[in-house]
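Heads up, one of the protein chains got dropped from this complex, but the rest are sitting where they should.
Naming follows writing order (A and B), and every chain is counted from residue 1.
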Amino acid sequence: MITIEKLKRDLNSVREQSPVIHNITNYVVMNNTANALLAIGASPVMAHSVDEIKDMVGIASALVLNIGTLDKNWVESMLLAGSIAQEKGIPIVLDPVGAGATKYRTEVSTLLIEKCRPTIIRGNASEIMALVNDSTTQTKGVDSRDSSDAALESAKLLAKQSGAVVVISGETDYITDGTNTKTVFNGNTMMARVTGMGCTATAIVAAFAAINKDTMQAATHAMAVMGVSGERAAANARGNGSLQTLFLDELYNLSDKELEKTLRIV
Amino acid sequence: MITIEKLKRDLNSVREQSPVIHNITNYVVMNNTANALLAIGASPVMAHSVDEIKDMVGIASALVLNIGTLDKNWVESMLLAGSIAQEKGIPIVLDPVGAGATKYRTEVSTLLIEKCRPTIIRGNASEIMALVNDSTTQTKGVDSRDSSDAALESAKLLAKQSGAVVVISGETDYITDGTNTKTVFNGNTMMARVTGMGCTATAIVAAFAAINKDTMQAATHAMAVMGVSGERAAANARGNGSLQTLFLDELYNLSDKELEKTLRIV
Partner (left out) sequence: MITIEKLKRDLNSVREQSPVIHNITNYVVMNNTANALLAIGASPVMAHSVDEIKDMVGIASALVLNIGTLDKNWVESMLLAGSIAQEKGIPIVLDPVGAGATKYRTEVSTLLIEKCRPTIIRGNASEIMALVNDSTTQTKGVDSRDSSDAALESAKLLAKQSGAVVVISGETDYITDGTNTKTVFNGNTMMARVTGMGCTATAIVAAFAAINKDTMQAATHAMAVMGVSGERAAANARGNGSLQTLFLDELYNLSDKELEKTLRIV
């Protein structure tokens, strides 16, 4: 069960342990993602060269694989990083950006799931649905067209098939291991208008997975922190420009008291 | 003729249709460009792998080719994307960043014009002049040294030669098809101090071209929206940091009333 006490404990652990999170991620969000990890107290590393993957995974406490601007060289790096992370036993979080939008993204996501056995998969509703059923309606770009609710059944199936905890982010966030499901109601629809907010969620999930071996708990705590910070930031944002800035400030300052006051989770 | 009514109609169409804009663009501006497209209501996609270009252009309503941090692999992707966009009949907007600064950029821009037949070419004065006359004075970096006025004749010639509508952005923006020319007086010189503001203009031009087949109109509407938003943001900005943020907020919130009050166009 998710309790506010365990959430506060984990947030505190991230800040105290400052886990190194190794990101092989996309060009669009590298800056935001790094800043979000710094805001929450983690220590981001971005590195993709096969010449240093082994050393970099070696100092990391979690690995993020994000296919947002993939090409074959980067996929090669991801596969290598994934295999080393598995050997080392650190959590791997996969973000299948745009799965369903192109055949290549769906295939690469499927390959990464098969070869890297991610601990957690986080996507929007369309992406998660694309990974279960290739014959589904094609995603419209990288933004989700499907509601989280519709995707929950796909998420449960994907969790069972892959052994990963699956996170669907959207207006409502679902976290499921196929059997148990947690629901986070926090957040604000304006967050979807900031590019890479989903990628940021993936990175924050990795930060929590790095310090808590209970994967369901870690993922739920991370999504709660995302939702609460986003909701608080949106309350003062005039547009997606200020939301991007205010969101980092909220993550940076998030207090136990604010968490308690704002959290809506089942 | 450009009327405020048509401009408001197009702004509304972008927001309602949320066209997918496929960007093959530079590393520096990917985040800003994506956020600007989200702010105006469009749906950005960044993808460059030849393994998915065909599928991604397939779901797009317009294509942006921006050579800001080009290398030969990316040029190959641009050529492929351009040929597919032509077949599909969606507008292509070329941003020849730094044309004239290096021989390579001038050559690649010329090649892309020849092979992809862009619908619209948007650059600063130096870039546009470099594309007409290779023997012109070399551009100083990627920032313009030439006034928009001096480049207008080059723009008209380029438009006639290429068949594209040519947009010169600067203190005054010109939009020309070689015969007719529109002039946008909105904007603020401080905008040149935010990196990638020109690249953002290119992306916004693509969003309007995606929903309006009258290319002169679409390009003019987009530059008007850029200028009005930039001018309004600059009024409250303390420096280029806050201008970048405020600009997105203005794009996000731009109302018909604000457009009417601020627009200066001929």
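Here is the rule we use: a residue touches a chain if its C-beta (ideal position, glycine included) is under 8 Å from a C-beta of that chain, and two chains touch if they have at least 3 such contacts.
The shown structure was predicted, so the numbers you read here are calculated from the model rather than taken from an experiment.
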Options A:45, A:80 or A:150, residue touching the unrepresented chain: A:45
Omitted-chain contact residue, chosen from B:41, B:118, B:196 or B:227: B:196
Of A:4, A:59 or A:235, the residue in touch with the unshown chain: A:59
Subunit B residues that touch the omitted chain in the full complex: 26-29, 31-32, 68-72, 98, 101-105, 138-143, 193-196, 237-242, 244-245
In subunit A, positions touching the absent partner: 20, 27, 30-31, 34-35, 38-39, 43-52, 55-56, 59-60, 73, 244-253
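Everything below uses one rule, namely that only the chains that are shown with their structure count from here on.
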Centre distance in Å when subunit A and subunit B are each reduced to the mean of their C-alpha atoms: 32
